[in-house]
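Note that this complex is displayed minus one protein chain, with the remaining chains in position.
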Amino acid sequence: MRNLGTRLGRTGSGPRPGAPDAPAKLDAPMRFRASHIPLYLALLLGAIVSITPFLFMISTSLMTLGETINRRALPDVPQWANYTEAWTNASFDLYFRNSVILSVVTIAGVLFTSTLAGYAFARIRFPGRNVLFTILLSTLMIPGTVTFIPQFLLVRGDIIPWGNWLDTLPALTVPFFSTAFIIFLFRQFFAEIPNELWDAARLDGAGHWRFLAQVVIPMSRPVLTTGALLTFVNTWNEFLWPLLVTYTATWRPLGVGLYTFIQEAGPETHLLMAGSVITIVPVLIVYFFTQKQFTEGIATSGLKG
Amino acid sequence: MKKFFVLLAALGLTFGLAQDVESLDPSGQTVMFWHQHSSERLAGLEAIIDDFNANNEWGITVEHEYQGGYGDIFQKMLPILGTSSTPNLVVGYQNQAATYAIADGMVDMTPFVDSPTWGLTAEEKADFFPGFYNADIFPSFDNQRFGFPPNRSMEVLYFNAEWINELYNAGAISFAGAPKTPEQFAEAACAATENPFSKAQGSRSLGYQLSTDASRFASWTFAFGGNVYDYDANEYSYDSPEAIEAMTFLQGLFDEGCADFVTERYGDQTDFGAGNLLFTVGSSSGLPFYKSAVDEGADFTWGVAAIPHTTDEPVQNIYGASVSIPTGHSAEANLATWLFIKHYTSVASQDTWARASNYFPVRQSVANEMGDYFAENIAYQTAFNLLPYGTTEPPVPGYDFVRDLIEGEMAAIMDGSDVEATLALANGEANLILDDQLSAMQ
Partner (left out) sequence: MQEPAQVLSPAPPPRPVRPRRRFKGEWLTGYLMVMPATVLIGLFGLFPIGYAIYMSVHRWRIRKGGFIGLDNYERVLGSWGGAAAFFGGLLLILVAHWLWTTAFRGHSDWRRWARLAGALTLLSAGISIALGWGAMTEAGEARFLSGLIRTTYYGFLSVPTQIILALIIASLLFQRLRGSEFFRMVYFLPYVTPAVAGAAVYGALFSPRDERPINQLLGWFGIPPQDWLFEPDPVLELIINGVLVRWANLTGGEPIEVALSGFWAGPSLALITIIIFGIWTYTGYNAVIFLAGLGNIPKDLYEAAEIDGAGQRQRFMHITVPLLSPVTFYLTVLGFIGTFQAFTHLYVMRVPATRDAVDTASVVIFDTFYKRNDFSLAASQSIVLFVIILILTLFNQRILGGRGQ
């Protein structure tokens, strides 16, 4: 199959004369200028608000039980052992593995279904499109409290005879393979792709499938990454549904481990905080390595947005 | 007509079960136990289960799984009640068991408990604290037994003994030691607010911190000789004269500035530990946490005592989750489950369990085994000795909802609402909720 990109390149008007070379500008941060000071101050203020609770969390995670009970601001001697204790108490080695698998499987499912649906809702006119979209969106509008029982009956195989999924991987992933959130997000972005590209692709004999695969997906990296990241965070932190549809620890994720620290046994705040830090850090690492995607932007070739 | 046959069949089943219990064979059964225990408690439970699995004569295997907190287990049970997806044994509070029972989700354990072959002897039954033993018999369900107690906790008064002594020696109060009556409690609470403790680490000084909790409401009402539930009429009695008296007493403490709300999670523990708070009332399961708070805080002599009472003998609020057998399993499996419960509540297991969990054992003779533990944990022993004076909160469906209601009203009263009017209104609402719940049983 011929690559559409080469053809598309010709349809654009090329870089504007006189405009600085965009990619070069992207890679190097701007040199510091005096005019940046207000920007930094604003960023700093927001950062303090964002990070203070987290610093509190780290500080508490290093305290003894007594220090947390007495609400000290800082531990006398950092109790690094809290982390190992939290790790073993909450069976984090198993849960960590589970969380990784659940996240990868769910992300794959979400990206597959949402890219297709988001594209169709954004760019293909078919009868009932808007009605169908609104109906799908409406599934977000009902509180989870009353939907839990029917969903449970579904994964147990009571409604559709596909067997009992309880305590298996599908019960924890399949219900999340498609959410209106992500479809909506993708639709919003795919709708913004210039029509000129589609016209050019059609001229080249491409249909929707090929246009989607060769043009839309490559140029939608920011939003695809966003969709994957948000799915990742949700799967990673989920605890209620996994707790309700598993009977054993086999597939339980990190969130459930964290949960063991907030039981009636008493205020084991230091372990809860250590466990929380353990669950947060991997997400931050993933975010750090993907954040470039968000800000990279469309490779510009004079196409209007 | 159809209804009649159903009834007949149900009767026959119950009767038949009661008859056949003796000839059942529990051999080779596997029992699944759902619970909410983690860390030290889990280790203690595992030891008890391992002991049973290794030594029981019928080859019964008990398996167990952590299923989240009480609320999660409740949520999980609701869609599977009456089916074979339920575990053989599940942890739950009395009001939760009552809710399961509405959907015929609970097995009546009476035939097992009373069975000459499998049950408990008269002496064994008498060894249980009577209040504990009877707490799982449900008056609103024809006195069926839907649970059995493996442990209990109790609401106790925590007091700073050193500070009380200081107050007594300075002539600020007229008695020494723990307050016995509400008057003494108020006297000391107000004196403490005026006269800070010598070792206090903070600047504020206060007599009592109240957490707005329906169990606190019940504890104080019990101590004033009343109850929050009228077991003869089968309805709530939150507006009984004793309840009004108890709440008026607490409101008075708030008005005089000798008491305030607990405003942070476990904030009363902290202030108590720092020597800023003379009294708190809370669950005995908090004992180890109070110990840490005091040890790491102002480091003073402290103790636990009965809630100051107007009655001759103390009346103590006892609570705790029991274990129940859900329906959906064979009679043999249910019998095997009962045999594990019997093991779980045996004297030896109770000794292990009480040490691991900081709960109280449910049998009086366990005290003989726990001498060394008592010696190390004086406060635990003091509280243990109060167990015979226990009474309980009502085991009725919908109690969680009523608790929320009462807690809101309790806060309003301490903020100055009229006690009698507020409680009359609240009680009316609570009884409506109860009627609504009980109507679901028909």
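Things to note:
As written, the chains take the letters A and B, and residue 1 is the first residue of each chain.
Just so it is clear, a contact is a pair of C-beta atoms (placed from the backbone, for glycine too) under 8 Å apart; a residue touches a chain by one contact, two chains touch by 3 or more.
These numbers come from a predicted model, not from an experiment.
Only one of the listed residues, A:S99, A:T231 or A:T279, touches the absent chain: A:T279. The chain that is not drawn here is touched, among residues A:Y95, A:F177 or A:W251, by A:F177.
Within the entire complex, the positions of chain B that touch the omitted partner chain are 71, 74-75, 78, 81-82, 99-100, 102-103, 105, 212-213, 261, 263-265, 267, 397-398, 400-401, 404, 407-408, 410-411, 433, 436-437, 440. Listed for chain A, the residues touching the missing chain in the whole complex are 15-16, 18-20, 22, 25-26, 28-30, 32, 36, 39-40, 42-43, 46-47, 49-54, 56-57, 60, 71, 112-114, 116-117, 119-121, 124-127, 129-130, 132, 134-147, 149-151, 154, 159-160, 174-175, 177-181, 183-185, 188-189, 191-192, 202-210, 213, 220, 222-223, 225-226, 229-230, 233, 236-237, 255, 258-259, 262, 269, 272-273, 276, 279-280, 283-284, 287-288, 291, 293-298, 300, 302-305.
One rule holds in what follows: only the chains that are shown with their structure count from here on.
Against chain A, the residues of chain B that register as touching in their complex are 36, 38-39, 41, 65-70, 72, 75-76, 78-79, 85, 264-266, 269-270, 273-274, 285-286, 288-289, 292-293, 295-297. Considering their complex, residues 64-67, 69-71, 89, 148-149, 152-153, 156, 166, 240, 243-244, 247-249, 256, 259-268 of chain A touch chain B.
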